[in-house]
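With one protein chain withheld, the remaining protein chains of the complex are depicted in position.
Labels run A, B, C and D following the written order; every chain starts at residue 1.
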Amino acid sequence: GVAEARDQIQIKGSSTVLPYATIVAEAFGENFSYPTPVVEGGGSGAGRKALCEGVGENTIDIADSSSRIKQSDIDNCKANGVNDIQEVRIGYDGIVFASDINGPKFAFTPADWFKALAAEVVVDGKVVANPNKSWHDVNADLPDQAILAFIPGTKHGTREVFDIKVLEDGCKESGALEAFVAAKGEKDGEKACLALRTDGVSVDIDGDYTETLARLEANKQAIGVFGLSFYENNTDKLQVATMNGVTPSVETVAKGEYPVSRPLYFYVKNAHLDVIPGLQEYVEFFVSDDMAGPGGPLAAYGLVPDPELAKTQEMVKNRTPMGPLD
Amino acid sequence: MTDATTTSAGDIAHPKGRSLVVPGERTRHRQASERRFRAMGLVAVAFGIVALFGLLGSILSNGTSSFWQTSIALDIYLDPAKLDKVGDRNPDDLVKVTTFGYTPLIKAALAKELETRGISVEGLSANDAMDIISKEAPASVRNYVLAHPSKIGETVKFDILADGRIDGYYKGRVSMESAKLDRNVSPEELMLADKLKKEGVLATKFNTAFFTAPDASDTRPEAAGLGVAILGSAYMMLIVLVLSLPIGVAASIYLEEFAPQNWITDIIEVNIANLAAVPSIVFGILGLAVFINWAGLPQSAPIVGGLVLTLMTLPTIIIATRAALKAVPPSIREAALGVGASKMQTIFHHVLPLAAPGILTGAIIGLAQALGETAPLLLIGMVAFVREYPGLPPEGFFDPASALPVQVYNWTTRGDPAFVERASGAIVVLLLFLAVMNIMAIILRRRFERRW
Amino acid sequence: MTPGILALIVLALTVIGYFLGRQRAVASSEQSKVKLHSLPGYYGQSVALFVAVPAFLLMAAWLFLQPLLIENQISAQIPDQAIPEGGARSLVMADVRRIADGLDLVAQRGGISEADLTRMRADFSNVRSRLADVGVAVGTDVSPAVFEAAKSYREIGKVGSLIRNIAVLVSALGFGFWAWRRINPAMRARNISETFIRVLLLGSSLVAILTTLGIVLSLLFETIHFFRIYPAQDFFFSETWNPQFRGGSTLGILPLLWGTFYVSLVALLLAVPIGLMIAIYLAEYSGRALRSFAKPAIEVLAGIPTIVYGLFALITVGPMLRDWIAQPLGIGNSSSSVLTAGLVMGIMLIPFVSSLSDDIINAVPQSLRDGSYGLGATQSETIKRVIMPAALPGVVGAVLLAASRAIGETMIVVMGAGASARLGLNPFEAMTTVTVKIVSQLTGDTEFASPETLVAFALGLTLFVFTLGLNILALYIVRKYREQYE
Amino acid sequence: MKVEADQVFANKTAATASAGGGLVTKMKGDAVSVFYGAKQALFEVNLDIYERQVTALIGPSGCGKSTFLRCLNRMNDTIDICRVTGRISLDDEDIYDPSIDVVELRARVGMVFQKPNPFPKSIFENVAYGPRIHGLVKSKADLEEIVVTSLQKASIFEEVKDRLNEPGTGLSGGQQQRLCIARAIAVSPEVILMDEPCSALDPIATAKVEELIDELRENYTIAIVTHSMQQAARVSQRTAFFHLGQLVEQGETDQIFTNPSEKRTQDYITGRYG
Partner (left out) sequence: MKVEADQVFANKTAATASAGGGLVTKMKGDAVSVFYGAKQALFEVNLDIYERQVTALIGPSGCGKSTFLRCLNRMNDTIDICRVTGRISLDDEDIYDPSIDVVELRARVGMVFQKPNPFPKSIFENVAYGPRIHGLVKSKADLEEIVVTSLQKASIFEEVKDRLNEPGTGLSGGQQQRLCIARAIAVSPEVILMDEPCSALDPIATAKVEELIDELRENYTIAIVTHSMQQAARVSQRTAFFHLGQLVEQGETDQIFTNPSEKRTQDYITGRYG
């Protein structure tokens, strides 16, 4: 009812961060006298929106996000009186390309993916509708296997990374960007890099990685896009492809060798820190070496530890609110 | 469907005295069509039942294994040097030792066990051996110690959970071959488990915790249970039943028996039919806007879920109830009115009991739908990781809770394949819920069903 | 006295009122030798109603208003300085409430007398640890202003509750006594209680209206917002659905509507004939044993969570259709398709058609069957020509319910039909529906105020209007073809 | 016809005489018209029903007898499209007055329908229902007594006494109708309306019901629709003849049957079959 005080922390947001947040919440509940926080998924956007709905007990305390907060979110927060927000980076997430364990091995470059999935590609200097049927058509070094890719749907934060780090880079590398810009002008040319073919070769998955895996099992010749931690839990079913010759792993991502990765964040509403019991403790516990450090349970589950974790710990202790976006 | 009458048989009038035993051409046609129709009915029923058993079969074959769980019996020395450095058994101090501090105790206990039994597997270090034990183990030992501080310094026998992959090995999910590829388990660990099993240290037992324990994080599928979800679903169903059945029946009675037949009732009628077509997710939007943002009810609470599901099931119940009320013959109403019963008495004494089977059917379908619904709960915060049990009603209605379908949904999105088995197990539990509800309704329906 | 106990007391008074009213009616009838207008129980009911209804209404209103009023008053007491930088008054109030509740617990368990509590001061005693002792966690140390506010919150709350208890009891007793006094044999007690029930029935039917209103309102504003930033003609007439992260999306509803229609059609083409045949078979042909087993068994199909059907579509039906039909015929090689989702959804919908229709068919009077058999009709002719037409309105209702479920279904489509929005005729291709996109746009990673998210509301509202049209059409058809028996 | 009528009338001269001239109007219809939707079924009917008299409504099928009867206890209210104009009164109170309690009215003016319509409950419950809802009994024993007497009065008790707890719908057509009569009697109404109560009964049961009607007349007012001229002649003191929705003639039964003033009445009652 109206007159009851909330005593558990409420967290909402990215489904990518969700497993890490639950691992921390569980350990927090076990080791502190506070109740175990309630952690919800629903997507980074939904989480940030809920965070910015206002200050007060019937709003959440922390938003998980697999991408950086947007200016529009910050504006929305301001409008609703949510002024001080801490941005906590918890580590990095690798995005991997995996196929059935019994299939052939793949070694990709972003350009391969662009040429395989783009609606239009450049053939002999001309912009044509994508004619490629097999990976072998794309790149003679790749196996002769029909192209079928399960990529994250546009609701996923992962898709944005895929668009930027794979398609755009591939577009540039392969030189198609220039041809597009030449043919369509600056703006439409850049857009054309991200336009995917619609003949069923590229399949958007709005569900989770489990769905991608299930579809992969139904279509053995397909390639799916997964999070690193999901892959690590299913190494007996999936084999991972290299990107630019680098095999994805916690180490290669941490060293910055593997190109397709992104930072993961959560955002804390400072105004709640003193009001929701245990909130400060939870935030500190999350970024403690015990949890988020190398060798901790999060890393064991597939989170790539942040080399600058100490800085984050300091910031969290001081409750330093985030500055303006650069 | 062949229409018997369109065939233009030659015999117009009945030739008198034709035999009954040797039917005419046309009759044979009609009889054949009768048999076809009947066969089609039987085929349809068979199809329904086969579909049901197919689905149930696959659910059960995937899910029942989650009712068993592998555990390891270990004698753990509760070392005072580690657990209570001060030595005064002060709970405030004991709490300071976190689960991380308990891991070494378990490791030591396992090593000792292996040593005394003379078990060793080539290429398996003591550290790796720990992998066969669930990450839940330190927490359960810690809870035990906090509850029984006096036991510190003693050696206590614990039945601790084996790791999910080890458990999967005994359920056929993991094999020696897959273990070779699997980063989370190695063939050596499986061999060790086999040896422990031979010694009787490791055993697979009925998994009561599955029904009572709360959810667990992605690293501990073996510890995940349905306790909170069962409570949450039960609370929500209670709210739905208590609200939607009376409101639905009352609304139907008003519309069917009292409301004047005019355009207003037409609007209400169309409106209710339309509500049945509103996607359940939209009810979630409604719940978020009205119950949480406007009325200020808490997030993730069964009360909000129950209210949303109530609104969602109402149209189903109203439609079924109105159809059932319509089917009660007017002569029964007249009979009651004729002996001087008031309209209200007529309805409550005669019409409702006769309509009860139909009403119950609507209620079953509506409740079943509510029980298995996920989408609207997505928006009101019920699809969450909740480990604290909600309190007793009515306060408990306002505590965060999960729900069975949500738990299924949650578990199917997790990385560790062990959760797939759990999800199927949760579906089995959900179906048990459903079966109990159905059986109650069937018993009631039997009592009311009659032809007049 | 907590509200729960108060409610119990009012309930007890209600029961007592019932018996007193009943007894007075009987006594006065015996005394005046006038026959009672209604059954004695109705007199009891009328007293009980007057005891319970005003009291509970008052209590509900009080419970709702008191916290608001007190909140306002206390909140005004807290000086601005006491509110931390960036925090909000409402948060401080949350603290106040938590402390007040904690103090209650302290008083209960901690053995501190009320007087001591009043004297207690935040500056001198460690309130936070005191509260922690009774299991109430407070985020920071308690400032004197907040502590004082908490104390007066308790005080005012106590006084308020006291007044509330008195008011509720006075109302219960007063109205009860008044109703009791009024009892005489000529009083139309039954009419009173029936009028009350009637109002209750009317109120219940308004719930449906309010729900619709709520839905429309909760969709409307965001929809308007959406159309401000996205052109309506593109939304309604564009044949492409292609949301993008960085804006520039094309959000045409046509492919989604088409997908919805197509998948639902396939589902109904499976569910309606099979469901009707099941209903007919169970109601007209089968023995009692089969019927009492098969009917509830088939109803279980409606209760299996849709996610199970989704997995079934994804893992079993989809690949099967692709490998055995689509690929050999060369008409598609996608395992998720309209047909997959439609067929699986059709199975789920069977009980909606079969169970409701079965009840309706059962309700057709036996005399109609006799009439038809007596003319030498076979059972199937009787069913097709007499029973089904008579049962038509109810059956249409059942089919409509099934269609409604088909339109609103999400999980099965996501897993069975895929997520790609496409306008096409080939049932072996992947397509998607409106509801799927509502879910994915609402829960995604897109910014809130962007058209990509807001489109969910527009989709919801459009679907709402669309199904409304369908239902009006259905009502019209039923009206036109209904055959009323008796 | 004449021969028989004379014989029958002989039976009841005593009754008619005892009523004497002091007839009290129990119910009165004043310019009653009834419409089913647009179709008018009754045209300005003026008919008095006298206390402690049996009034028979006769006329060809579809002439509006049932319709008029159903107006007398407002059973027509249950038909949506049915509209009644004019005034009908019971003991000089307008029964269509908005302030009237229809339930009260129906308790005072009971009804037996053309098609037997027992409740799908036990035989006992069928009869006990009325007394229960009207609070006519205090104890279970009282209730049982009322049920038994009512069943006896309706001459069905002997046939059903061993199966009082079996459903009333399992009885034969005639048994069902008698059960419905018993049900109506059980609430002891002031006026009893009977819509062809004997059309489903065999002669012996009919005789018993007619005897019962004769008995009831001592205390109650009865209006009965019948197709049987003999029955009308036998049981009624007054007869009203309807034709095509119009009340053609009303008056003492003797007079109507022996000396009708209207040609149409004459034609009807002297039809080939009496």
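Note that in this section a residue touches a chain if its C-beta (ideal position, glycine included) is under 8 Å from a C-beta of that chain, and two chains touch if they have at least 3 such contacts.
The shown structure was predicted, so the numbers you read here are calculated from the model rather than taken from an experiment.
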Checklist outcome for this item: Missing chain -> touching shown chains B, C, D
Item to check | Touch with the omitted chain, as defined above, among C:95, C:381 or C:429 | outcome: C:381
Checklist entry - Hey, which of D:87, D:108 or D:227 is the one touching the hidden chain? => result D:227
Checklist outcome for this item: Touch assignment to the omitted chain, from D:53, D:66, D:126 or D:250, lands on D:66
Next on the checklist: By the contact criterion defined above, which parts of subunit D meet the unshown chain? Give residue numbers in ascending order.
Outcome noted: 3-4, 58-62, 66, 114-115, 159, 170-175, 178, 196, 199-207, 210, 227-230, 234, 268, 271-274
Checklist outcome for this item: In the full complex, subunit C touches the hidden chain through residues 288, 365-378, 381, 385-386, 389-390, 483-486
Item to check | Interface with the unshown chain - residue positions in subunit B | outcome: 4-5, 7-9, 11-14, 16-17, 19-21, 23-24, 26-27, 30-31, 34
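Operating definition for what follows: only the chains that are shown with their structure count from here on.
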Item to check | subunit B and subunit D: spacing of chain centres that average the CA atoms, whole Å | outcome: 59
Checklist entry - Roughly how many whole angstrom separate the Cα centroids of subunit A and subunit D? => result 84
Checklist outcome for this item: Between the Cα centroids of subunit A and subunit B the separation in whole angstrom comes to 31
Item to check | subunit D residues counted as touching two or more neighbouring chains | outcome: 103-104, 133-134
Checklist entry - Which subunit C residues touch at least two other chains? => result 190, 311, 439, 442-443
Checklist outcome for this item: So the touching chain pairs work out to A-B, A-C, B-C, B-D, C-D
